[in-house]
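Yeah, one chain of the complex is gone here, protein chain that is, but the others are all in their spots.
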Amino acid sequence: METTVENVAANVLDEFEIPPLSPRELVWRRFRRHKMAVAGIFIIIFLILYSVGGAFFLSESYANHTDTSKRLQPPSAEHPFGTDTVGRDILARTIYGGQISLLIGLFAVAVETIVGVLIGAIAGYRGGLTDSILMRFTEAMFNIPQLFLLLVMAKFFAGKIPTIQLLGRTFSGSVIVIIFILGLTSWMYLARIVRADFLSLKEREFILAARTIGTSNLEIIVQHILPNSMAPIIVSATLGVASAILVEAYISFLGLGVQPPTATWGNMLDGAYNYIDSAPWLWIFPGILIVLTVLAINFVGDGLRDALDPRTLTE
Amino acid sequence: MTQYIIRRLLQAIPLLFVISLILFVLMRNAGDPLATMGGRHLTRPDDRARLSRQLGLDKPIYMQYLYWLIGNDWTKMDVDGDGIPETPGTRRGILRGEFGTSLITRGKPVLKIIWERLPNTLILMITAEAIIVVFSVVIGVYSALRQYSLMDHMVTTVSFVGYSMPIFFIALVSMYIFAVNFKKWGLPYLPTVGMFDPQTGKTSAQVALHMVLPVFSMSFTSIAGYSRFVRATMLEVMSEDYIRTARAKGLPNYMILFIHALKNASLPLVTIVGLDIPMLLGGAVVTERIFAWPGMGRLFLDHVSRADTPVVMGILMLISVAVVVFQLITDITYAWLDPRIRYT
Partner (left out) sequence: MRRTWLYPVLTVIVVTAVLLTSCQPTPAPTSPPKATEPPSKATPIPTSPPPTAPPAERKIMTIIFTQEPATLNTVYSSMWFESILHQIWSCWALEYDDQNEAFPRLVTEIPSTENGGVSEDGLTITLHLRDDIVWSDGTPITAEDFVFTYQMYMDPANAVASQYPYDHLESVEAPDERTVVMRFKEPFAPWEAWFWRGLLPKHVLEPVFEANGSIIEAEWNLAPTVGCGPFVFAEWESGSFMRFVKNENYWLGEPKLDEIFIRFVPDDASQTAALVAGDADLGTFPPLSDVPALQDAGLKIIVQPSGYQEGWFFNFREMAHPAVQDVRVRQAIAMALDRQAIINDLLLGLTTVAETYWDGTPVYVPDDIEPWPYDTERAKQLLEEAGWTDTDGDGIREDANGNKLTLVHGTTTREIRQDIQAVAQQQLKEVGIDLQIFNYDADILFESYSNKGPAAIGDLDIMEWSDLPTGFPDPDTDYWLCGQIPSDENPWGYNYFGCDEELDALFGQQLTTIDAEERTAIVHEINRRMHDQVYWLGLYSDPDYWVVGPRLANVKFSGVTPFYSIMEWDLQ
């Protein structure tokens, strides 16, 4: 449009008539600009469809069906991803394995977030001795390298929890174990961040105001402080899912993760490196799926971080 | 400053106690080292009862922890099973510098076991860390300066991919390409097992050759992550006012880059590297397993799987102490580098 007086006036009037964007819409807009993050969302949707939707085409018993005469077959029409060492179809196993891997990722992050926020909030809000003790504990846990702590804890819990039935699927008890130990070894970073936020927020005027009118501590924490520190929690949780899936793959690779026959992408890689050149399809497919998932989640997390925190925008 | 250091060191002591307690309890409940002492046969009950007594494993867990901490030469042990303690203990405990002896390699001091493997891990990790730092800085700076260019996008994408890959996937892929397939295609190929070829001996050339694939696998992931970090901090620094002033003053670009921007951007990197160094001692557990590198990571895996508490505790405590010490060093270095920070 040409820059005429009428056009400029029209634009100015438009400015007044269009309501300002709410914070949520602003975040969404900024997120949308991050092309890779949007791509990440599409990939995640695809993977979820793959794991959940694929279950409608191939049953779980098919995924666990062994046929030793057909072991270690390369990809073919009948078995698009090939078969594993006891003749199970790898495509079906990646579908069901995907369900478990994603489940582990989500629930581990849930545990991690709950524990981290709880400890961080209590420490930050109460201060004093409680804060000191909790932070010493956090530091102690933080100082032990995660992989070592995981290995020791995995050994500790091994074989102590039986199988469970949920949503029509049978899970080995080691899934619960993995979820808990993943969550229990990664909350420390979040606790620190939440505590820092709480420490600074609790001195603000609106908190003092809430306190003077008699709002209970719990209400203050949940309704006032927590919503304001959501940004780092969300980002940390998102990236935490990627991290959890990766770490699950690591400990399954070392043989201490989810026990067969329950498949996860991680434990399909366990022992597959003995077949590195004789049967590469054993590890290529689950490996690619792990990389795709983690990549997508990392993109989304990166996008969220940029969108939620205006200070890191660089132009 | 000295006061600060002393205070931090004093704070570290209860921390280490808590860590050791948590780990000890976990380890003692994580499997029975006596269960597999029969080799391929079940351990005989008489031997199991006897060994449990002779190795001090029948005591309640707090007593075992106490002996591990301060030794048992101040008390008598019942070694011959008659119920009456008569033999003075010989252990001095970790607080007096004795890490105990391994349960699996009976009688071999834990420190000796660790010392045999420690140099191997250090060689690998220090090389890897050096490569990681150099390349992260170079790539990160380059990306920051050439923001949104094609190169930047390519590097960013590769970084993301590398960052998302489990380390063993990269190791497997690199093994597959550079060792297995190169060999098939008749190209010179890289070795994938161990630290040196035993027939040729432990020479620098051999070790360097065997280091290539493990270092590559480890660096790839870390360079991916750190270069993004460097890029972000560089971008932040480059948009600061004092850089703009320097440019307005007409300073040549390389001076701005190296003297002003890089120095300030590298401060957070110091924190990260400082915190990474104690992790070096742990070794890259997964990498060492894949490439059969005889280091601390593999030592840990072997002994954890056979529930050898003294060795596992020895390794973990060494790492924890190193972490605490290096955190302190990092903080002090940071304060020294950044004049804005003053510790009371």
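Letters A and B mark the chains in the order given here, with residues in each chain numbered from 1 onward.
Basically, a residue touches a chain if its C-beta (ideal position, glycine included) is under 8 Å from a C-beta of that chain, and two chains touch if they have at least 3 such contacts.
Predicted, not measured: the structure shown is a model, and the values here were computed from it.
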Exercise. Would you mind spotting which of B:1, B:138 or B:259 touches the chain that isn't drawn?
Key: B:138
Quiz prompt | Candidate in contact with the missing chain, chosen from B:73, B:197, B:236 or B:331 | solution = B:197
Quiz prompt | Touching the absent chain when the full complex is considered, from B:36, B:271 or B:333 | solution = B:36
Practice problem: Kindly note down the residues of chain B that lie in touch with the hidden chain. | Solution: 29-52, 54-55, 79-81, 87, 101-102, 104-109, 113, 116-117, 120, 131, 135, 138-139, 141-142, 145-146, 151, 174, 178, 188-203, 205-206, 209, 212, 215-216, 219, 252-254, 257, 289, 292, 294-295, 298, 305-307
Quiz item: Can you name the residues of chain A that touch the chain not displayed here?
Solution: 64-66, 68-69, 71-72, 85-86, 88, 155, 158-159, 163, 255, 259-261, 271, 273-276, 278
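We take it that only the chains that are shown with their structure count from here on.
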Quiz item: For chain A and chain B, what's the span in angstrom between their mean Cα positions?
Solution: 25
Practice problem: Could you please specify the touching residues of chain A with respect to chain B in the complex? | Solution: 36, 136-137, 139-141, 143-145, 147-148, 151-153, 155-156, 158, 242, 246, 249-250, 253-254, 269, 273, 276-277, 280, 283, 287, 290-291, 294-295, 298-299, 302, 312, 314
Self-check item: Residue ranges of chain B in contact with chain A within the complex
Solution: 11, 14-15, 18-19, 22-23, 26-27, 29-31, 147, 157, 160-161, 163-169, 172, 175-176, 180-181, 232, 235-236, 239, 279, 282, 285-286, 289-290, 300-301, 304-305, 307, 312, 315-316, 319-320, 323-324
